[in-house]
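Note that one protein chain of the assembly has been removed; the remaining protein chains are unaltered in position.
Order of writing sets the labels: A, B and C. Residues in every chain begin at 1.
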Amino acid sequence: MPNSFGHLFRITTWGESHGGSVGVIIDGCPPNLPLDETDIQPELDRRKPGQSHITTPRKESDTAKIYSGTFQGKTLGTPICIMVMNEDARSQDYQEMASKFRPSHADYCYQKKFGIRNWQGGGRSSARETIGRVAAGAIAKKLLRLYYGVEILACVSQVHHICAPVDPEKMTFEQIESTPIRCPNPEIAQDMIEHIREIRSQGDSVGGIITCIAKGVPCGWGEPVFDKLEADLAKAMMSLPAARGFEVGTGFDAIRYTGSQHNDVYRNDNGKIITPTNRSGGIQGGISNGMPILFRVAFKPTATIMMEQETIDLEGHNTTLKGRGRHDPCVLPRAVPIVEAMTALTLIDHALRQKTNLPSAPL
Amino acid sequence: MPNSFGHLFRITTWGESHGGSVGVIIDGCPPNLPLDETDIQPELDRRKPGQSHITTPRKESDTAKIYSGTFQGKTLGTPICIMVMNEDARSQDYQEMASKFRPSHADYCYQKKFGIRNWQGGGRSSARETIGRVAAGAIAKKLLRLYYGVEILACVSQVHHICAPVDPEKMTFEQIESTPIRCPNPEIAQDMIEHIREIRSQGDSVGGIITCIAKGVPCGWGEPVFDKLEADLAKAMMSLPAARGFEVGTGFDAIRYTGSQHNDVYRNDNGKIITPTNRSGGIQGGISNGMPILFRVAFKPTATIMMEQETIDLEGHNTTLKGRGRHDPCVLPRAVPIVEAMTALTLIDHALRQKTNLPSAPL
Amino acid sequence: MPNSFGHLFRITTWGESHGGSVGVIIDGCPPNLPLDETDIQPELDRRKPGQSHITTPRKESDTAKIYSGTFQGKTLGTPICIMVMNEDARSQDYQEMASKFRPSHADYCYQKKFGIRNWQGGGRSSARETIGRVAAGAIAKKLLRLYYGVEILACVSQVHHICAPVDPEKMTFEQIESTPIRCPNPEIAQDMIEHIREIRSQGDSVGGIITCIAKGVPCGWGEPVFDKLEADLAKAMMSLPAARGFEVGTGFDAIRYTGSQHNDVYRNDNGKIITPTNRSGGIQGGISNGMPILFRVAFKPTATIMMEQETIDLEGHNTTLKGRGRHDPCVLPRAVPIVEAMTALTLIDHALRQKTNLPSAPL
Partner (left out) sequence: MPNSFGHLFRITTWGESHGGSVGVIIDGCPPNLPLDETDIQPELDRRKPGQSHITTPRKESDTAKIYSGTFQGKTLGTPICIMVMNEDARSQDYQEMASKFRPSHADYCYQKKFGIRNWQGGGRSSARETIGRVAAGAIAKKLLRLYYGVEILACVSQVHHICAPVDPEKMTFEQIESTPIRCPNPEIAQDMIEHIREIRSQGDSVGGIITCIAKGVPCGWGEPVFDKLEADLAKAMMSLPAARGFEVGTGFDAIRYTGSQHNDVYRNDNGKIITPTNRSGGIQGGISNGMPILFRVAFKPTATIMMEQETIDLEGHNTTLKGRGRHDPCVLPRAVPIVEAMTALTLIDHALRQKTNLPSAPL
């Protein structure tokens, strides 16, 4: 179903931007995992609006509460319900959108598909929907860390034309979180921040690239044919608002190589099987090979801008619209924890699926 | 499940490269569609090996037979079984692969994941698996053409460093099929072919980019949140052997624009709602907007090359391996019908899903 | 996933008996259906505890609130979240159950399966879980009534040895609701009520049979082979707490007939195709045939009784346990709206699936 993700660790999110609440149900979380709200809130805080001067000023505490699935501080193996109430919902900012469609936004398509839409703040297509993903992702991250030793890190590696030379295997969480743009290179981070401020002052917006790494994934996660690990990661990332492109390993750059230049040879390195290069991004034939998983996601500039643009109204008449409301001039910094969450959700699902593949010993 | 794709038009493929057969079950094809083998064979012929001097010389007729699901030339609404027997399977070429892993190939990961693999010709990870996809895709294409007026075209737009300036909206099936490389620009096609020959003579391989367009898709296909149309297309494409990257509309190039430069404004053009530009690639908020769907897929150079490379054996010892067997020096030309098939399968599934979304009139 | 039901109208429930809340997400409800809490509360009131002197005295208002998926009184086509807070949770009644397993109850199996359980009031295995089913079922019922003219009625036709001769096609909602036992025959209803009081006074419990009818289902709902309408109804009913048996049409009684006695012949009755008899219960080959859907569900006596019984404790030692807490001496009257809800959820799912089967006209 369209609002669910995953097979064995399955999440279902709900909620409109200006409805009563947003949240998530997690079905399939293994029992006996220590869990309370303090595992979830820090990730939501990385995602929440108003966290810095380069994000939307909408004020939401985004406080998560667990309504089911835990008992005495541990998971029960039953569905975990996590909900966040909507607070600072200024519907009046959106009155004009009731009858006019924002260019390059989902408004028009929702109206045509459903014959109805909640036009307040994007409704279901708002990035507030990702709160449920991030909450569930926090649990997935904890499972991956505790049971598999897997660590996931994402960072902003490019904003508009400003590109940061990041080394995913060496960057740290602290470096990434040390600047509001979440780029581990402090000088370039400063350039990015200043550029975003400048762009915002013009009422305009910019996009960029997020680079992500998952370290510690063992060989064997991912399924042949359709549920390849890179295919599920691609779907996870391309389901994010504003995502326009996905590439794993060398990605589009792979076409510059010949096969002999591109192949990752196997080598026994003191008992550990490695590939000295990692152009495959840790995945071959859809299955993790034990090297770090590496991929990149391109995000377009935010569609909602504070400039007047051509558009049509509900009756199909040509008109114009100038953006109002509170919006991010660049979605990248807040998208970092979302990319990490979707990565964690994809990986934990494949981790659980792999458990079913292993042959038991005959009696 | 890993070998199935789609929700309402669901295919399940089976078969190893050198096993008894490869094939597909299609569950969910609507009844009363005129269908026999002549609808399927032409697409398989575009995919089959040995079709030109720049593909693998393996000789397979790839003759499809329908075993169920039709009656008196029409579909019944029951599962359609289509099977192709394997013929020219030279297992002896692969004897060395029984104990050594080909670099950047799925061999090692299958062995680690399953504890067993069919090492003859890639087994399940072989591109022969895509026969089932192409056969099912032929039916999806027919449904899309007959019931929705949708046409899908893919072409090779880049091979290694040779880039063809293709205009997806104007290129024709005849142009694409007029050269064995399936690039609609005849001069550049010739350059690509010569380059592939040269690369093959060195025992090496190259990758490239396939550009795809779907024309005639109405507004409203695609689901909010996780099953966005671009997310499902990304998964479909990234599940193809050798695919490394996917982008929709402007894709990675979107980051060069500001929002005001990138947005596609809506306009009523004599009663038809269009966007004069199509940087969104026909999809907004995960839902088709009525403009042509546009995307690109990057393929890496074929992993199997006729050169000696480092690798390890089953026991984990360092060794070397020189490729044998019959392989494509460049997968792109044969991947064109496969990309089209996966596009058709993704679109028909969303077309059927959209039927369930529409409100009936109350009694 | 274990906590979801349905394919196109999919519900996911959450919540433990004594956790924070119980609720349901509905994914796949068509847009533009008029909906608010007043559509849901009456069904929950039929299910809630304390509604009569023959049900558990636990006091819960079971007030439903919609948190998403509607806008200005209509459904959006996005997930509908409905939640009920737990109020009268007396955990202290269950302290003994923390270390002892109630006979014929889920406690022991949950403990062995998950290694943990919420032992307060049954936790996830409590019938409180069905609140989510009934809330979602209320929406399914409304869709079936408004868009398809389908009416669903269930009643108690047997309690212990007291059997009521009910005619499902003639009974009315008012007759059923006129007694707290929900048996449409007032005299026998009174016998049932007195018998339940007597059984309760002994600290014991009884079971019985619920008979259900769905009128107005058109021919064509249900899918061949595995998703037969009777198979999905059987799963729906056998997923209810305490359900032990399911039969459609003549059911187990069918074995008393020969084929010539049992077959339902077709007849054109003034332009309407009917079967003068309905031993098939309105379903043939898994697909509705246009006659009323008829089935029966057997429920065992409530497992929790106020008498001392043998059992084991957490360490596996033999011990005894006497039930405490507040329980229904007979689940039947409160199960009536639950059976109706599961019937509605099964039917609406197949109604939506049938929409995808119908061939569109070619362009």
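The rule is short, and it goes like this: a residue touches a chain if its C-beta (ideal position, glycine included) is under 8 Å from a C-beta of that chain, and two chains touch if they have at least 3 such contacts.
On a predicted model such as this, the values are computed, not experimentally measured, just so you know.
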{"item": "Candidates C:43, C:60, C:232 or C:340 - the one touching the absent chain", "value": "C:232"}
{"item": "Per the touch definition above, residue among B:28, B:103, B:220 or B:282 touching the missing chain", "value": "B:28"}
{"item": "Touching residue (missing chain; options A:137, A:224, A:323 or A:337)", "value": "A:224"}
{"item": "Chain not shown: contacting residue from B:4, B:202 or B:261", "value": "B:4"}
{"item": "Chain B, residues in touch with the chain not shown (by the definition above)", "value": "1-4, 8, 10, 12-16, 19-23, 25, 27-28, 31-32, 65-71, 74-81, 83, 113-118, 123-124"}
{"item": "Where the unshown chain meets chain A, residue by residue", "value": "8, 28, 30-33, 77-78, 146-149, 224, 352-353, 355-363"}
{"item": "For chain C, the residues touching the chain missing from this view", "value": "1-5, 13, 101, 103-110, 112-115, 124-125, 129, 158-161, 199, 204-209, 219-220, 222-228, 230-239, 241, 243-252, 254-268, 271, 273, 275, 279-280, 284-290, 298-305, 307, 309-312, 316-318, 354, 357, 359"}
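One rule holds in what follows: only the chains that are shown with their structure count from here on.
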{"item": "Longest centre-to-centre distance from chain C, chain (CA-based)", "value": "B"}
{"item": "Chain nearest the overall C-alpha centroid of the shown protein atoms", "value": "A"}
{"item": "Cα-superposition angle relating the copies chain C and chain B, to nearest 5°", "value": "180"}
{"item": "Rounded Å distance, chain A centre to chain B centre (Cα mean)", "value": "26"}
{"item": "Intercentroid distance (Cα basis), chain C paired with chain B, Å", "value": "45"}
{"item": "Distance from the mean Cα position of chain C to that of chain A, given in whole angstrom", "value": "39"}
{"item": "In chain A, residues with contacts to at least two other chains", "value": "1-4, 13, 113-115, 124"}
